[in-house]
Structure formats: C-alpha cells, structure tokens
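Removed from the display is one protein chain of the complex; every other protein chain stays in position.
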Amino acid sequence: MTYQSNIKRFFDGFNIVIFTLILLFLYIPILILIIYSFNDSKIISGWSGFTFKYYKILWENENLKNAFLNSLLVASISTIISTTIGLITALGLENRYFKAKKFIQGIIFLPLVMPDILMGISIAMLFSFLRFPMGRMTVIIAHITFCVSYTIIVIQSRLKGFDHTLQEAAMDLGANKTKFFWKVKFPIILPGILAAALLAFTLSLDDFIITFFSTGRGFNTLPIYVESAIRRGSVTTINALSTIMILLTLFITIISKPIRKMII
Amino acid sequence: MEDLRLVNVTKKFDNFIAVDSIDLEIKQGEFFSFLGPSGCGKTTLLRMIAGFEIPTEGNIFIGDTDISKLPPYKRPVNTIFQNYSLFPHISIYDNIAFGLKVKKVHKSEIKDRVQQMLKLVKMEAHKSKFPNQLSGGQKQRIAIARALINEPKVLLLDEPLAALDLKLRQHMLIELMNIHDAVGITFLYVTHDQSEALNIADRLAIMNKGSFAQVGMPDDVYERPETIFAAYFIGDTNLIEGRVVEIHDEFATVVCHTDSEHEIEIDTTYHRQPVLDEVITLSLRPEKIAISRRPPKRKDDFNILQGVIEDILYGGTHTQYIVKVGAHFLRVFQQHKKVYIDELSLDWEEHVYLYWHDTDTHIIFETDKNKVNSENIMKTIRRK
Partner (left out) sequence: MERYTNNEITKIEKDNKSSLILTTPFLIWITFFFLIPYLIVIFYSVLTPGVYDIKFIFSLESWKAAFSSSYLDSITHSLVMSLLTTIITILIGFPVAYVIANSSKRKQNLFIVLIIIPFWTNFIIRIFSWKIFLSAQGLLNNALIYFGLIDEPLMLLRTNGAVLLVMVYVYLPYMILPIYSVLEKFNYSLLEASMDLGANEIRSFFKITLPLSMEGIFAGSILVFIPALGTYIIPQLVGHQSSAFIGQLITFKVKSIPRNWPLASALSFILLLLVAVILFTGYNYYKQGLRRK
C-alpha cells in the first residue's frame, strides 16, 4: 500500500458526492426538457398526460425542415472546405525551418480566442461594405472562417505524433514522395483528419451567433430557427425539437467511434 | 562482383565535419560493422550509403555503379531502422510486401516471397497481426524480413538491437548471423556495443570523430590495436607511455617512468620494429596480467613487476585490482577460479607480484596526449 494523503482521501470521500452533484447539474435541465416534450399541456407547468402531438406538429413544419436541411448543407460544405484548408496548412507548418511558422501559428490562434460576437459583427460589416447580399453563401464563408483554425490545430496534433523515420523507411523500400504520402502518411493521419472534420461539422451545426450576423432574410439554420421560436414563445414544440436534436447528437457520438474504426 | 566501395566520403554539417574522407572496401557477402561512440559519425556514414544524406565530397560505389547521388528509393540497399519504423496502419503481411508493392510486382509472386520471408524470420503465425501487437524482438524480425524481401545488395542495420533487453539481444545476434549465412548478402552493422561487434562481424571499423581509428578483424583489433582510441574503446586496457631502449630480434625493451624516482622496464614483442629512443605507448589488457603474492616459477619471456594493491572492485565474472607500480596504476582482472585457491582474498595494501608474457604487451605508435588512461584510472579509485 502506498501512503495516501489526507487530501486525497478527503477528495476520495467526496468523490461520489461531487460527481452526483455535477452530473445532476449537467443533466437535469436536459432531462426535464425531454420529459416535457411529451407533456400534453399548453403551458410548461404541471403534467397533463403523455402525447406525441408536438412531434407531429414538428414533422408538418416546413420551415423547420428547411432550417434543418440548411444546417446540414452549411455544415457539410464548410466542413469539407475547412478540413481541406486545414490539412494543407498543417502540412505546410510541419516544416520547423519555415520562417513564417511562428507568425502563422499566432494567426491561427486568433479566431480561437476571439469572442463569437466580434467575429459575427466584423464579417457582417465586411459583407455590408462590399454590398454582398447576405444569405447561404455568406453563412458558409463565415462558418469556414471560424472552423478552419480548429481543423488546423486538430490535424497538427495528429501530425505531431507522426514518426518521421517512416518516411525514410518508405523511401528505403522504394517509395517516392508521392507514394509515401498516399500509402503511408495519409492513412496514418486519417483519424486526425476525420476528427477535425467531425469537430468542424459539430461547431457549424451548433453555431448561433455568427450565423445570426452573417445570414440574411429567409435563410435560417436550425439554431436560428430555434432562437426565433423561443422568442415567439412556441415553447412546447421546441421541447420536442430539442429532444430530437439531443437524441441525434447522442446517436452520432455513439456511432461515430465504430464508423471511424471501420474507415481506418 | 558487387563490392561496396567508399571513396573519400566526407560529410559536413555547417562547420562540423561528421564524416572525414573515409575510404573503405567491403566485399560482397561480408558481415561488416561500424563501431564507435555516439557522435562519431557512424550513423551518418550509414545514412549516406542508404541515401538519406548526400556526401559533401566523395563517392559511394556498389560494383561499378556510383550510387552516391541516387535517392534512397533507387538504391539497391535496404535499412533496418533503430526503432524498426514498421508502418503502424498496415498488417505484418503488408509491411513485408510494401517494397514489392511499390515496385508493382505481381500479386502471386508477392505472396510467395512474403511467405518465404516469414519463414526465414520464423514469423509465419503472425502475418495478419499489426505492428503494435508484436514484441520488440518480433518487430525486429519483421523489419529484417521487410528489408530482405527486396533482395538488396547491401543490408544496413542501424543499432538494430539497441532497444532489446540483454538476453533477447544475445539471441537475436545469433539469429542475425544465421540469416546472414542463409541469404549471403553484405551486412553493414552499426553499433556502439563492442561485444556485439566483436561477436558478429567478419571485419569491423572503429570510428572516432568521423574517421576510422582502425579497420580489421575482431581479434586483430582487440589484440593489436593500432591507435590509443582503438585500444581504449574496445575492452579495458592499461596504457603505459615509454621510451624504447633496446631492440632485439624478437622483442624490445621499453623504459616507462612518470618521474625520476620511479622507472619500470617492460619487454614487449612487436609487429613493426620500433626505432631506438622512440617514445611509444604500451597497451596491456588487464586480463592478461596475473596477480600473486609470490613471484612466478617460470621467468623467461615474462615481465614481472612488484606493486601494492590500491583498490579492489568485485565484478562478478572477475575482480578488478588496481595496483600501484611505482608511480603507475595498473588494472588487473582476476577470474575467480578455485584453481587459484592460494590467491583468494588478496587484501588492500598487500604487496603483490604482477606478471605476464611478453607477447601480451602491444606497442602503439602514438602517445596518449589526452591522458585518457591515467585519468580514467584515477576515477575508478575510491578516495580514502
């Protein structure tokens, strides 16, 4: 037995307490949301019976479906573009003799620490200045802008662990640089690329404020639709919608691991 | 013939000369070893042969082909890397097949040859595993198979056993020799471990600061070191500086002294005749010296010195005595054998006789400018 400090034992004792409290704090609001989505009552108080009607209302709501499809479209396009830019940028920054490396690394850092609202405002003003009509295009551009730093950093962290002697091994065995990249390097860093893509996709789906500033009339993503529904007060359908979204994300997270394993 | 020839090979990094105009010929099928401390340039030399570095000057030939400017993927050599560098994302089978696949060899042929290689390294059972499922020794075998399947003219091994533990290392060493015998390819083996090199190589080169200190067969290099560095790097030795005072047909007499009070005379055989009054260094391996309370019965051809035991270090296979002879300290290794029963438990400060045969003394035509020997001995003596 190793000596256990009292502090450690103190924390160990509170282990379960701390965890129960923190998990309650994290999960209760969400659980309530899910339960209330089946509540057959106009207002959000007492329980008046089980119902699926809000789900039906949702299903028949064309605006909502549009917003959902818009979100998927924006997320897909911005994921593909930001991951591609992220990959080539990360590859370019692998060279530690690259003179501009430190500078570029600093620039990558900036969007990460910038409050969303400033990114939203500034990009809105750019499009206003250029007299560029705001809509789907501008939302996609904005999303790529805030995703690209994340994809670079995720892919860089995968490249960091890349064993560069593998390049010598591949060349020693007769592979030139192109063959080395596609047969060895790319498959090895693929998990990092996929992780970057998944992160970009999630960030894009989740974003409200930057979309709020960069979209024009008529182009809604799901978070924009949700926010306006909350403002309008159609709360109960939002419960149902939230439940679907929570289950959807849960589903994606659960299947993403086996899928990633399958691809690799 | 497909001999490997290095002609005036030099490699400079900025102002640092890593490899300094090396000339060397290695016969086809030879097992050759580069031995030297870290930073001596042996790995750089190997990497130039592999093609990962381009020589600043000089040329590398295999047979009559100059390969010194070819990229690694066009050279008929393959490397076993220190950390094996197996591709983690593909199976053992695909790792071994890699070289043939990039050369677009026909599938059925690849299959046969991989099978053959797996058999050679005794890894048939593991072909569908992935590298991280293998132990260090197994990875090593796969690395060997992956290189040999390409039928290189020369196989380069860069400290291949450094990551293995002692027992496995000894085992793999034998395995490597067997594989070498089976394939008949030139093996070029880089190591800093002298016993590995002595065991395994047909010939070896001791490297120091980018140059060869000596090239020769293992026993040659050990018994007849040509430079102080070579004598000191392999095994342990006593280095004694002295002046040649007499030259006979068979042997020479050397007078060694550190100050005017102490003077010892040592007879030595020679391979190259020294010049009278020449200052040379004698190399005397500690295990060649006998230590005893009594003088030996036989006296002819023996050097006999008297001294006092300064320190005793128990070392398992032998005990090391440090004996003060005049102003010199000599190291003596004594094995523990019951037949030396009367010599057991020699004690500190005891007066002893040291004696050895003339032929066990060896002349090095160099002086120990850096005093590596005396300083090293002083470090091994405990302060009282």
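In this document, chain identifiers A and B correspond to the written order of the chains, with residue numbering beginning at 1 in each.
In the analysis below, a contact is a pair of C-beta atoms (placed from the backbone, for glycine too) under 8 Å apart; a residue touches a chain by one contact, two chains touch by 3 or more.
Source: prediction; values computed, not measured.
**Q** Given the contact definition stated above, which residue among B:53, B:94, B:196 or B:267 touches the chain not shown here?
**A** Final answer for the missing-chain contact: B:53.
**Q** Where does subunit A touch the missing chain, residue by residue?
**A** Here the touching residues of subunit A are 3, 5-8, 11-12, 14-15, 18-19, 22-23, 25-30, 32-33, 36, 43-46, 85-86, 88-89, 91-95, 97-101, 104, 107-108, 110-111, 113-119, 121-126, 128-129, 141-142, 144-145, 148, 152, 164, 167-168, 171, 177, 202, 205-209, 212-213, 222-223, 226-227, 230, 235, 238-239, 242, 245-246, 249-250, 252-253.
Following the convention adopted for this analysis, only the chains that are shown with their structure count from here on.
**Q** What's the distance between the Cα centroids of subunit A and subunit B, rounded to whole Å?
**A** Inter-chain centre distance comes to 58 Å.
**Q** Any idea which subunit A residues touch subunit B in the complex?
**A** 163, 165-166, 168-176, 179, 183-184, 187-188, 264
**Q** Applying the document's contact rule, which stretches of subunit B touch subunit A when the two form their complex?
**A** Those in contact with subunit A are residues 50-52, 71-73, 77-79, 81, 83, 85-90, 98-99, 102-103, 146-147, 150.
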